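A short write-up of the structure that comes next.
Just one protein chain is left out here, and the rest sit where they should.
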Amino acid sequence: MEINLNESRQVVQQAKAKAIQLNVNANIAVLDTAGHLKSFERMDDAFLGSIDIAVKKAKTASLFRTSSANVGEYLKPEAGTYGMSATNDGLVGFAGGLPILKDNEIIGYIGVSGGAVPEDLQIATAGAEILNQIQ
Amino acid sequence: MEINLNESRQVVQQAKAKAIQLNVNANIAVLDTAGHLKSFERMDDAFLGSIDIAVKKAKTASLFRTSSANVGEYLKPEAGTYGMSATNDGLVGFAGGLPILKDNEIIGYIGVSGGAVPEDLQIATAGAEILNQIQ
Amino acid sequence: MEINLNESRQVVQQAKAKAIQLNVNANIAVLDTAGHLKSFERMDDAFLGSIDIAVKKAKTASLFRTSSANVGEYLKPEAGTYGMSATNDGLVGFAGGLPILKDNEIIGYIGVSGGAVPEDLQIATAGAEILNQIQ
Partner (left out) sequence: MEINLNESRQVVQQAKAKAIQLNVNANIAVLDTAGHLKSFERMDDAFLGSIDIAVKKAKTASLFRTSSANVGEYLKPEAGTYGMSATNDGLVGFAGGLPILKDNEIIGYIGVSGGAVPEDLQIATAGAEILNQIQ
């Protein structure tokens, strides 16, 4: 099953609400399971440099069907995965990219960038969980 | 003045309403005046190939502060501007990219792709004009 | 002989003076004979899309040691040079890119974009000729 636009809007709204609560100006991207952009919002005063990071966190998550932080475990220098981080037009392996679940199935991916990494993760988590919670 | 997220959402909503009315599955992108992505939505069943076209119509409009169709006049083979269309990572010179006006000042750009070109233009126009009308 | 920064500044200044006279907001790029950027100025309100065009006109001229318009003769559809325009990261084959002469020797290249093509050519010509005239 693929995320539809109505669901994607709910994910973005929920993430944005959390960002406002944390006082973070975030970039929020939602991709489908194939890694194509579905929804995007740049909050006012969010860093321009975080547009690409938000999209690539979600893209990285989609490419390996897990969180961007989990992919990061394979990108650490000590992992010995020489050249991996530059594949797929650049992987981003730190927190803020998550699968979006509905009925415990992955239907899309969210990527958030703009705050400190733990904040980005909180914002992404708020968005990623909303569809699963309300079902 | 730069478009803010609230305004950008109104532009997308208005364009989407027009797309629904025309029975078109559209990709809708809003950029700031410097060409950076502000909002994006891909309607359900919209072509994947139109994601990039929507963004590049808006980008092309932003690069020359006019409609993508106007830029297209300079990209016609008979214009003799050999190679111009491949500059700036690729210009898109047909209808569907427009400046967004507020108080008759450009505050951003919209790009729409997914339907026939005249439909894309109608959808973009609906979005581009909403902030100017309500002011 | 290679253009030095002092000479490059004179070229830009002269081109800018002509642009002001023509009431054009131009992007002006000067490259050395190897095609590397030496000087650049974007006049206020010049199109953002013309930054890349100005640099690529000069680059195109440098790659074939002639004007960008002359290169354009080889880029016309009827020239049958399939794929040539996309080589070298994109050639730009219309007027506004010229060799800079000193003592009738090429020491660099200028590229101008922002006005109508004949205006860009006038501006580039003013810059390209200043070092030859004053020697």
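Labels for the chains are A, B and C, by order of writing; each one numbers its residues from 1.
Note that in this section a residue touches a chain if its C-beta (ideal position, glycine included) is under 8 Å from a C-beta of that chain, and two chains touch if they have at least 3 such contacts.
None of the values given here were measured: they were computed from a predicted structure.
Chemist: If the hidden chain were put back, which of A:10, A:39, A:60 or A:122 would touch it?
Modeler: A:60
Chemist: For the full complex, which residue in B:34, B:48 or B:116 touches the chain that was left out?
Modeler: B:34
Chemist: Which residue from C:43, C:79 or C:117 sits in contact with the chain not drawn here?
Modeler: Residue touching the chain left out of view: C:43.
Chemist: Provide the residue numbers of subunit B that touch the chain removed from this figure.
Modeler: Those residues of subunit B that touch the unshown chain are 32, 34-36.
Chemist: Identify the residues of subunit C touching the omitted chain, counting contacts across the whole complex.
Modeler: Contacting residues on subunit C, toward the hidden partner: 4-5, 8-9, 36-44, 48, 51.
Chemist: Just checking the interface: what residues of subunit A touch the absent partner chain?
Modeler: 47-49, 52-53, 56, 60, 72, 75-77, 85-86, 90-94, 117
Rule of thumb we're sticking to: only the chains that are shown with their structure count from here on.
Chemist: Looking at which chains touch, is this a line, ring, star, complete or other?
Modeler: Shape = line; chains linked end to end, path left open.
Chemist: Interface check for copies subunit A and subunit B. Shared numbers divided by all numbers used: above half gives same, below half gives different; which is it?
Modeler: Same-residue interface.
Chemist: As a quick test, compute the distance in whole Å between the mean CA positions of subunit A and subunit C.
Modeler: Comparing mean C-alpha positions, subunit C is 43 Å from subunit A.
Chemist: From the mean C-alpha coordinate of subunit B to that of subunit C, what's the distance rounded to whole Å?
Modeler: Roughly 30 Å separates the two chain centres.
Chemist: Just give me the whole-number Å value for how far the CA centre of subunit A lies from that of subunit B.
Modeler: Using C-alpha averages as centres, the distance is 25 Å.
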